[in-house]
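Below is one structure, written out as structure tokens; comments come after it.
Of the protein chains in this complex, one is absent; all others appear in place.
Showing chain A:
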Amino acid sequence: MAAGVATWLPFARAAAVGWLPLAKKTMPKPPVDKKSRSDEILFVNVSGLRFQTWKNTLDRYPDTLLGSSEKEFFYNEDTQEYFFDRDPEMFRHILNFYRTGKLHYPRHECIQAFDEELAFYGIVPEIIGDCCMEEYRDRKKENQERLAEDTEAGEATDAPLPPDSTARERLWRAFENPHTSTMALVFYYVTGFFIAVSVIANVVETVPCRPLKGSTKDLPCGEKYSLAFFCMDTACVLIFTFEYLMRLFAAPSRCKFMRSVMSVIDVVAIMPYYIGLVMPENEDVSGAFVTLRVFRVFRIFKFSRHSQGLRILGYTLKSCASELGFLLFSLTMAIIIFATVMFYAEKGTKGTNFTSIPASFWYTIVTMTTLGYGDMVPNTIAGKIFGSICSLSGVLVIALPVPVIVSNFSRIYHQNQRADKMRAQQKVRLARIRMAKKGTTNAFLQYKEDGGLQDHDGDNSALCVKNRSSFEHQHHHLLHCLEKTTNHEFTDELTYSEMCMTESVGYRTSRSTSLSSQQGVATSCCPRRAKRRAIRLANSTVSVSRGSVQELDTLQIQKCSARPQSRSSLNARTEDLKLNCEDRDFTAAIISIPTPPANTPDESLPPSPAMPGILRNSRSGSYAHETVKISSL
């Protein structure tokens, strides 16, 4: 439970007096606290440093070491104090947590030491207050990453593969980590070299060379030495194809590999060559073919396998896409506005360049980016005025966001990471809160199941019931009082959903409702499982399902004589059930009458007298789908 709630429990219990006049049943007896109630000062000796605190302070968090009976293990009889052989400096913070309810992380301490102390004292790090939480998380992450780096550097890359790895695995490793073997390194450099060669060849073949003998026109080198370039291109493409096929073969997950960015780049780099081979030497098609050659420039992107920096740049661009998008959008807006204005301003002029608004786009872009080629200039006065406004605003529109975007790169990058962290933390926190809530409820339900609600005096009670702290006793008593007030009981999600399923099929008369509700409470002393069965069988609000109906007269079994079904008699029968509480299985046997899988569609079956003592075990799970009608005698 959260901070200091233990202090308020007595108050909440006192306020339960408000339920008394409304309660349908008598309240259960409260737990008797045999230990002395008076508050006392405890001495805690941590490696020689003596701390003193009230017992109540430590009791506020009963699920930690100091708040539970676990500290008794550390009690030193001779010196009448609790001795811990731990760091006294850290203990100061731990004790402050008990006092103030907020756990702070001391910045000068090592994160691992702090974590260990928290683990020792049974405090979950999630309750660190908001003031220190971010720092704690950052340092913890940093530490983990550093450790991960160290281990990663130590292992995988340079360590030899296990001897039974297949050739495929070794090949893949060679591709991914070229430093592992000499062959891989050689291949790495050869590929790099050929990428460079291919790119340079692409560039050089457009450079004009000296013309052939006998002609005056300058030829691009590509056409002059076409054979040489073709051979070089073929060699490069062969190498790239070979590399791609090998990677495809070695990839552990081929589909994933084929969808990755690098593989797409590889394919785009070598495709034009093959298309060029396949395509006939046709004049019409060769124009398109020439366009395809442009894609050869994508080979330069293959360098990103060789360069870490390129990869990081690509990633940052991707993560800042929204900012870039905004810049583009605002630019487009400004361009359209100014182009329109310029067009209409220059419309009157003869022989003007501003033939249409799209034509004015070019002017606007050149002016706004302060390029100013001068191929399009306004002639009218209005055009010149708006042109100057355009160039001034261009400076603002472009020059301002660019530094912002540059700083946004780092800010957004870090912020994204922090946002993800926070979201994950939030999810974890909410999950923990939900779990804690469920834990409290489950603790109460467990308490009920262990028979904690019976009026027991000491000896008969189960050990697990005895070992609960007085806080839990009192809290459970409070919840029990609420149950008695409203005449309903707490259940868990599972039971509730099961009940919802069965009840959704149909309804019965209100008379049966009241009967069942009365019965339900009266059997509360019995363990939950048996109760569930009893209730299922006796729950007359549940009706037919799957056409299987079983008339049941459980309670008649116990009494030999048939009784009229009145409220008092039902009560009497449940008293009998109460008496049989010690022998839980026995009770379960009496009540449970399993429905056979092949159900007779008959409406009324004769009540089968289950002899006491015959243990019919049917899985409680099966009861989810079994519904029973109570027999009306």
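Following the convention adopted for this analysis, contacts are C-beta pairs under 8 Å (C-beta built on N, C-alpha and C of every residue); 3 or more make two chains touch, one makes a residue touch a chain; residues count from 1.
Note that in this section contacts and distances are computed from a predicted model.
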Query - Which of "Calcium and integrin-binding family member 3", "Proteasome subunit beta", "Globin domain-containing protein" or "Kv channel-interacting protein 4" matches, in UniProt, the chain that is not displayed - result: "Kv channel-interacting protein 4"
Report summary line: Only one of A:S68, A:N143, A:N353 or A:T440 touches the unshown chain, namely A:T440
Query - Contact partner of the left-out chain, one of A:W19, A:F51, A:F74 or A:F298 - result: A:W19
Requested in this report: Write the list of chain A residues that the hidden chain touches.
Outcome: 1-5, 7-30, 37-39, 54, 56-57, 99, 101, 436-438, 440-441, 474-475, 478-479, 482-483, 485-493, 495-496, 499-500, 503, 513, 516-517, 520, 535, 539, 541
